[in-house]
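What follows is one structure encoded as structure tokens, with my remarks underneath.
All protein chains but one are shown in place.
Chains here go by letter, A and B, matching the order in which they are written, and residues are numbered from 1 within each.
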Amino acid sequence: MTATTTTPRSPGAPASPRPPVLEVRNLSVDYGYGEAPTHVLRNTSLTLHRGEVLGLAGESGCGKSTLAYAATRLLPPPGLITGGEVIFTDRFGTSVDLLRLDDAQLRASRWRDTAIVFQGAMNSLNPVFRIGRQLTDAIRAHRPDESRQTSAERAAETLEMVGIAADRLRSYPHQLSGGMRQRVMIAMALALEPQVLIMDEPTTALDVVMQRQIIEQISELRERLGFSVIFITHDVSLLIEIADRIAIMYAGEIVEDAPAEDVYRRPRHPYAHGLLRSFPPLHGPRRELGGIPGSPPDLLHLAPGCPFAPRCPHAFDLCRTDRPTLGPTAFAASEPSRLVACHLHAGGVVPRELTAGVPS
Amino acid sequence: MIFLARRIGFYLVTAWAAVTLNFFIPRMMPGNPVDALINRYQGQMSSDAIASLNVLFGMDDKTSTFQQYLHYWSLLFHGDLGLSFAFFPTPVAAIITQSLPWTIGLVGLSTVLSFIIGTLIGTAIGWRRGTWADSILPITTFFSAVPYFWLGLLAIMLFGVVWQVLPASGGYDGGLVPTFSGEFIGSVLQHGLLPAATIVISSVAGWILGMRNMMVTVSSEDYVTVAQAKGLSERRVMFGYAARNAILPQVSGFALSLGFIVSGTLVMEMVFSYPGVGYVLYQAVTAKDYPLMQGVFLIITLSVLVANMLADLIYALLDPRTRQEG
Partner (left out) sequence: MAVNAATLDPTVIDPAAVPAAATRHHLVFLRNTKAMTGLVLLAVFTVLAVIGSWISPYDPSALSAATMSPPSAQHWLGTTNLGQDILSQILVGTRGVMIVGLAAGIIATALAVIIGVTAGFIGGVGDELLSALSNIFLVIPALPLIIIIAGQLPSSGELTVAFVISITGWAWGSRILRAQTLSLRRRDFVEAARANGESLWRIVIFEILPNLTAIIASSFVGTVTFAILSEITLAFIGVTSISNWNWGTILFWAQSNQALARGAWWWFVPAGMCIALLGMALSLINFGIDEFVNPRLRNTGQNARTMRRRGIRARIGFTPVARSAQPADPAQPAGRGRKDEA
């Protein structure tokens, strides 16, 4: 395993030279098969680089989970992928489009290449099977030639890796606490040493202490095993601690994509700015908390133009007629690795509060 | 274990309730049923039958109702259900003992078979929604809307009368003596085929629909998505994860609806003149043989309770959450 560890970067450093492992390109997803489906994702693109922790944040209903589920083709009915590509590149540089694989190929790729830890571990485990069986069936599905003995040892090993005694393999899910179940899910996800781990709100249902323990454990395991992570949460402050890069989603579109530190200290999109102001700062002086006035748009009746325009304090005429696309910021020269979808940056006048860190 | 203890407690209470109902129903009837009966039979009844009736209905005023109740229980424990007066002086218990194995064989086997077939079909339809298989559903509506016995009548008409391929009445060939000979067993199977098939066809619809709906519900559970995300084979996800959980409510539904199903299948025995308790009940009704009717009611209820207990046992085996605490 090519364990690439995180290298500290200065703000505005050039784009990461690390190769991409999972690229979502122009992914479009509808809910509903009828005449008037809801377009929950519209041409969304996102790149996860090898060894990176990518945070995906946004209000609930913004499509962040949909993006993860659609990219793995696990979105339940009535979800429908209407376009785009999801390119997975393995360690040897071979790329495949996950959306074009047939069932057998996709099954073989699942869990071996990309594993997922779902929201709410309470329901992620089959209540009628022992933990051990649920760990080994994943291993055995992908390594049919391996002996039962080896699979069982592997299962015990991964369970111990997340700090659970191997004798818990004999337990049923209902005999474990919530935190333990989530660890079992993480162990299960890592059992085949996948290259990408998608975590959908993995700690939301847990108390703060347990949340912290699990986050630390994930960071530690990542250092050790070198997988890449897409971490989905509505809790931006959590992301700032663990993510290398953060993508902010709004109404089914990515509005800002930049190194974590930059998003936190120097947001360029008005929505990212508002979102960050609604969380207390982790360090530094206290500041007034602010929310974002208004509510997320109804995706079924989306007006033309920028979906954030009705709530945006800086919206101008163009914002109400033309939809912005993800592109460089107004300060691309000094921060080439940042992307933002906002007319203010593409020809408009960037308001002061979105220009932090720019040499004037 | 607490689960099973609770269930057994419940069945004991239900058995007590059934016996008590059986005791009190004749006593709660308006007027004097014995007199009404004697009138109805216009002197054709023997004095023994009248005495038997008086005990059954508690019309001998010498003892209090409570004493009668205790006496009734002690009779029950001795297997005494009174004397039938349609087959006077055969004891009710003897008639039932003779007919019960037939019912268990026919109704029991075909109900279990129907449950298994229906559950399998329901699994397939629920898993593959939006295919041709969904068109089975309207057909199931039809079958759940007609009384079982009417389908029995149709089956007799078609197979027994028009095409004459299967015997349409009785449990075995009348010319044979019940032994364990190959010929006799062959005859039993041949006679059982049509009623059994009719019971399966008329009751399978409910199981299909129930399992299909549970599969639809369970399919959206997270653990099924996880199983797919793990890249398990389709068969494994379908049976090990979806159906394995969907069957739990199906089994408890089986326990709860046994009463309904058994009621329907008893009538099927009447239609096919099958020598089980259902047919005995029919004869009892026709002859106004109250001791026999009540005995049959009691035995059917107790059998259903035993079947229920078995279903609960299976449920406990299938669901680890009922077995352990914590």
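In this text, contacts are C-beta pairs under 8 Å (C-beta built on N, C-alpha and C of every residue); 3 or more make two chains touch, one makes a residue touch a chain.
Everything quoted here is computed from the prediction, not taken from an experiment.
K.L.:
Write down which of A:Thr82, A:Ser147 or A:Ser295 is the residue touching the left-out chain.
P.N.:
A:Thr82
K.L.:
Which listed residue (A:Leu106, A:Met122 or A:Val358) would be found touching the missing chain in the intact complex?
P.N.:
A:Leu106
K.L.:
Give the residue, chosen from A:Asp30, A:Asp137 or A:Asp200, that touches the chain omitted from the document.
P.N.:
A:Asp30
K.L.:
Where does subunit B touch the missing chain, residue by residue?
P.N.:
On the side of subunit B, residues 10-11, 13-14, 17-18, 21-22, 25-26, 29-31, 33, 36, 127-131, 134, 141-142, 144-147, 149-150, 153-154, 156-157, 160-162, 168, 216, 219-220, 224-225, 227-229, 237, 242, 255-256, 258-260, 262-264, 266-267, 270-271, 281-282, 285-286, 288, 290, 293-294, 296-297, 300-301, 304-305, 308 touch the unshown chain.
K.L.:
Could you please point out the subunit A residues that touch the chain left off the display?
P.N.:
28, 30, 32-35, 69-70, 73-83, 99-100, 103, 106
Everything that follows uses one rule, which is that only the chains that are shown with their structure count from here on.
K.L.:
Express in whole angstrom the distance between the two chain centres, defined as the mean CA positions of subunit A and subunit B.
P.N.:
55
K.L.:
Give the list of subunit B residues in touch with subunit A in this complex.
P.N.:
For subunit B paired with subunit A, touching residues are 129, 220-223, 225-234, 236, 240-241, 244-245, 248, 318-321, 324, 326.
K.L.:
Within their complex, state which residues of subunit A touch subunit B.
P.N.:
Contacts found on subunit A: 72, 74, 76-77, 103, 106-112, 115-116, 118-120, 123-130, 137-138, 141-142, 172, 174-175, 185, 188.
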